[in-house]
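Removed from the display is one protein chain of the complex; every other protein chain stays in position.
In this document, chain identifiers A, B and C correspond to the written order of the chains, with residue numbering beginning at 1 in each.
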Amino acid sequence: MMDSKLNLDKSKIKKARQLSKEIAGPVNEYISQHTTVAIERATLRLLGADGVSKDEVPVPNMVINSLGDKIQYGAAKYYINALIRKNVSPQELNELIADGLDISSIDFTDQKLIDQKAEELVEGAAKRIKENVAYRSGKIDQYKEKENSPLLYLIVATGNIFEDVKQAQAAAKQGADIIAVIRTTGQSLLDFVPYGATTEGFGGTYATQENFKIMRKALDEVGEETGKYIRLVNYCSGLCMPEIAAMGALERLDMMLNDSMYGVLFRDINMYRTFVDQKFSRMINAFADITINSGEDNYLTTSDAYEKAYTVTASQFINEQFAYDSGLPAKLMGLGHAFEINPQMENGFLYEMAQAQMAREIFPEAPLKYMPPTKYMTGDIFKGFIMNAMFNFIAKSTNQGILLLGMLTEAIHTPFMQDRFLAVENARYILNSTKDFSNDIEFKKDGIMQTRAQDVLDQTIEFLENINQQGLFDSIENKMFAEVSRPKHGGKGFDGVTEKAKDYFNPVYKYLENELGLK
Amino acid sequence: MMDSKLNLDKSKIKKARQLSKEIAGPVNEYISQHTTVAIERATLRLLGADGVSKDEVPVPNMVINSLGDKIQYGAAKYYINALIRKNVSPQELNELIADGLDISSIDFTDQKLIDQKAEELVEGAAKRIKENVAYRSGKIDQYKEKENSPLLYLIVATGNIFEDVKQAQAAAKQGADIIAVIRTTGQSLLDFVPYGATTEGFGGTYATQENFKIMRKALDEVGEETGKYIRLVNYCSGLCMPEIAAMGALERLDMMLNDSMYGVLFRDINMYRTFVDQKFSRMINAFADITINSGEDNYLTTSDAYEKAYTVTASQFINEQFAYDSGLPAKLMGLGHAFEINPQMENGFLYEMAQAQMAREIFPEAPLKYMPPTKYMTGDIFKGFIMNAMFNFIAKSTNQGILLLGMLTEAIHTPFMQDRFLAVENARYILNSTKDFSNDIEFKKDGIMQTRAQDVLDQTIEFLENINQQGLFDSIENKMFAEVSRPKHGGKGFDGVTEKAKDYFNPVYKYLENELGLK
Amino acid sequence: MEGQNMMIRPYGDTMNDGAIQLSFTLPVPHSAKADEAARQYAKKLGFNEVEVVHSNPLSDKFTFFVIYGKTTQQLDYDKVEVEAIEKTMDYYEVNNYIEENIKRKIVVVGACTGTDAHTVGIDAIMNMKGFDQHYGLERYPMIEAINMGAQITNEELIERAVELNADAILVSQVVTQKEVHIQNMTDLIELMEAEGVRSKMLVVAGGPRISNKLALELGYDAGFGRGTFPENVASFVVEKMVEKKAVSS
Partner (left out) sequence: MEGQNMMIRPYGDTMNDGAIQLSFTLPVPHSAKADEAARQYAKKLGFNEVEVVHSNPLSDKFTFFVIYGKTTQQLDYDKVEVEAIEKTMDYYEVNNYIEENIKRKIVVVGACTGTDAHTVGIDAIMNMKGFDQHYGLERYPMIEAINMGAQITNEELIERAVELNADAILVSQVVTQKEVHIQNMTDLIELMEAEGVRSKMLVVAGGPRISNKLALELGYDAGFGRGTFPENVASFVVEKMVEKKAVSS
């Protein structure tokens, strides 16, 4: 389907992939030896743990808290043991724990029984997730031809899940293919997942399993009405990456923001914690056939899009590598990039098109996620609206997979309903009017766009070589990404990382490794 | 500088030019045998006639009215004769005429004396116009590098020349290169040119010599301030084509709307009248180095831009031919076309780009004038604003010469000051950001754009052949242009056409024919 | 929803938040003072939580502003009465209606009057081919439709209508700058009254800035705005004709 416009040197692309593999090596080594509180909580959730105590502490957190150091053996063992010992259902056990039961000190039953129960519970969760996968692919097949290309991705962010539902349904009717419920500011720093339906968030709505369920239902409804499968997105990133992935898998989310380094760089979460967490979260997403979205756009909100374009490309390679290492196929890799070029820049459109086309040619199977202008958006909503149009144009002309629609009020407030409508109108006009433009043009040999892409690829390789020499951990400390330095042992959540004991037990992890062919 | 993107067949272009020549032939035959009241008035003005009577009748009209049938001999003779006989200056004679002097019945003096005086007067007017030309080219050379490419063309249309001045100066400061003062609705149907500074127009401001002068001064002022030569545009079209051309030449206008058929088709002016008038008006413009703008955009306000694209191309060929026949070089031919493609049309952008590129390749030296979306503009100012952005994009990417900026409020009102600002902002962003896009891409061989352009060229030839067979006069009657039929002897102003007597005298016409190498 | 009291306010992202976007120009130089003036101006207009999110000089003397604000003003939606004429019959129904109720072809004369040269609107209503897949009046078997085109004086229009014994006059007005349409429309009615023919035919106006309300105020039988289809005006004319006859007989 795709022929090259950029005339990129294939061997250089290969070289970049090789470097990423080498970079990921030591990190994977570390990952394989560690677990985290979030991984354990996610595991518990997939086994059935849920609910909150009177003081709103989630059951998975209560278990982890009571375990202390013992989590090195895997929380699953304790939870399953308690189920057997108390001879109760997960539901009943959850209530007991919520009421104060400490399961860390219950005597262990026969490991065989535990293995058996584990298998039963894992199968149960796996079945539910597989049904979700089957349902989704059925619906997508059924409604395929009504989808936009690229898929139109719209955010809702009222802070109140019930308002979000209204906005999301309206957006779907206006033509959205994907709805992302933005999370409330600050949630990524919480080391637990809030519980239940919520109505109070700032700049976004809490990610909770109940909120997922409510929105899923609302989108299925409006999807049936409009004859389309509306995809639902939320955010894994933060201190609860694997936990949110687990909840998403259970509630049939379709996409998850899930970057291998975002939390480190942009939320000051400890790097070891993030690397360990992201692996398991991505395994869950892979199993649940959930597309991940990486966060390369964020680099450009602080750094210059022209100067630092190569950091985006490098991060895409790294994200790809870690994704493969977690069992994610290319078709689930919504690698990110963004139209953050300075609108004042002469030929900015060409540089941006070169960059977008380059991502397309380097990652031909990935449903690239293209982010709209944000940094240079101002209160001049009119100017902003045409910047969004140029962005939509490039998205279409370089065959991006997922188009996060820009809002004309980006610099002002989280979207009003009308802002979203105008964004869809903008995109639909451009996408339709320029439909086959991409197929109808070629880039001039050694022209501005070709040269630019080749330069960025060269810079990327140089950069990856540099990282490979220093090692990824030190590179981050040395401010090589996003112009920010994160100390290896600093940031949030490092105390949640534990070396696994030799007899660490995690039936979910094991199951997924098998299913995903990672072992 | 330009290489072909469209792969058009050169012999077909040649063929179209040949057909246009054949089409113009019989019309030129008619033109050469006739004069009109407007030609005579224009001639008088260039010889010095000016002013109005107590009842606001312009002196040139008073002369023509008093001449009756005698205009077949040329009004100049009577005017010059009166100057000699009365031994007065034009200024003094104008006052006498305004007060009621009938110069049609003054005995003729020696023809030699008349010829001598004629030469003196023509030289005077020619000198003034040549000085205008020299001044203009000096300024343009001086300020060349500050000009936008394409030149940004903005309209003012308050109805009040003094408000127009404010708006025009503001627009120039915002970045406009060209200011057009739109005429009041209805002026094109007046068979005289109003006098003096005016403050009452609807949808535009009266074209008067005084208004020209006022605006010229204002633009020179703001031009010096911003270090740019700001071009001034007005409208020849209508019943006073040559007269307005004459006034424009004297007051250093830089561009004139001047189409060979616009008045016939869109103002129901008699076709013989228009053809005869346009010739002399274009001769004046050619001499004054004034760029003409043809009105092909108007075809698309009534007909569909996709279906009837060939009528635009055909009209461009015809306009070109008549322009050559009036002594206009290609560099003064601002041939028109317009972005009136239905925004709902799949691949509309591609068809539009093909059409604009085709005009560029067929008329490589002409400063093509590209008109913005108007027909599909609605009250949705946001959507309209991005349609204008796509229009600006194509203008830049196909190297148009003159870019008439679209207004986001096109469907609502004549432009507010802020509308104009937003239009300039839109254009500047797009022009700068896509600066070298045109040089950086090629069109795919036999792709949608190439095929489209080739098809339109074929249709154009077929259409021109058809017109050539019927003759241009009958073609117009037979509704072949703009889906409107104009009877040969119908419309306004036919009674102003007169066959020239054998000893018809017009020293201005003669002078221009010589200067322009038409004889 | 109908019947009960329904107070409404604009909606941004929360019910009744009253959020509104504005833009305008003030005749002052661009400065911090100008921004503050814009803010205060918006407050004077009754907005609160006013944010001047953008300002830009248009010249040394003018500044452009984009503003977001909130208002607590509310409107009782149930009390809103629509004067627009909602679509009634379609092409076939209109023809049948004429055959059954009027029993002869009706005569309609249309024009875009004054110096206004915009033919597309009146053509959309009258021409054979119609508009957006809706047949124009010329196509209606039971309507004799005469489209005089544009730039027709009121005198010419009346003369023709009288000559043809028209049942209705259709006037199009597109140019509205400096309220030129009001003058023009008023003149037509006065002329018709002076000639004593106003009561003999329906007079209907249309154009993108014409509302039924405005037309009624100016003494017309109806007015039609943007997006009108031929059958809308046809329905109105024939029903009104029958209604008038019922009254007068």
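One rule holds in what follows: a contact is a pair of C-beta atoms (placed from the backbone, for glycine too) under 8 Å apart; a residue touches a chain by one contact, two chains touch by 3 or more.
Bear in mind the structure is a predicted one, so any value in this text is a computation, not a measurement.
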| item | value |
| --- | --- |
| Option touching the unshown chain, where A:48, A:159, A:194 or A:401 are the choices | A:159 |
| Residue among A:32, A:89, A:111 or A:185 touching the omitted chain | A:185 |
| Option from A:416, A:429, A:481 or A:505 whose C-beta touches the chain left out | A:416 |
| Hidden partner chain, residues of chain B it touches | 158, 160, 163, 167, 378-382, 409, 411-418 |
| Residue ranges of chain A at the interface with the undisplayed chain | 159, 166, 169-170, 173-174, 185-186, 189, 202-203, 266-268, 301-302, 379, 411, 413-414, 416-418, 421 |
| Interface residues of chain C (partner: the chain not displayed) | 8-12, 15, 19-28, 31-33, 35-37, 40-41, 44-46, 51, 62, 71, 73, 75, 77, 80-84, 86, 209 |
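Here, only the chains that are shown with their structure count from here on.
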| item | value |
| --- | --- |
| CA centroid of chain B to CA centroid of chain C, Å | 34 |
| Rounded Å distance, chain A centre to chain B centre (Cα mean) | 59 |
| Touching two or more other chains - residues of chain C | 56 |
| Shared interface positions of chain B, touching two or more other chains | none |
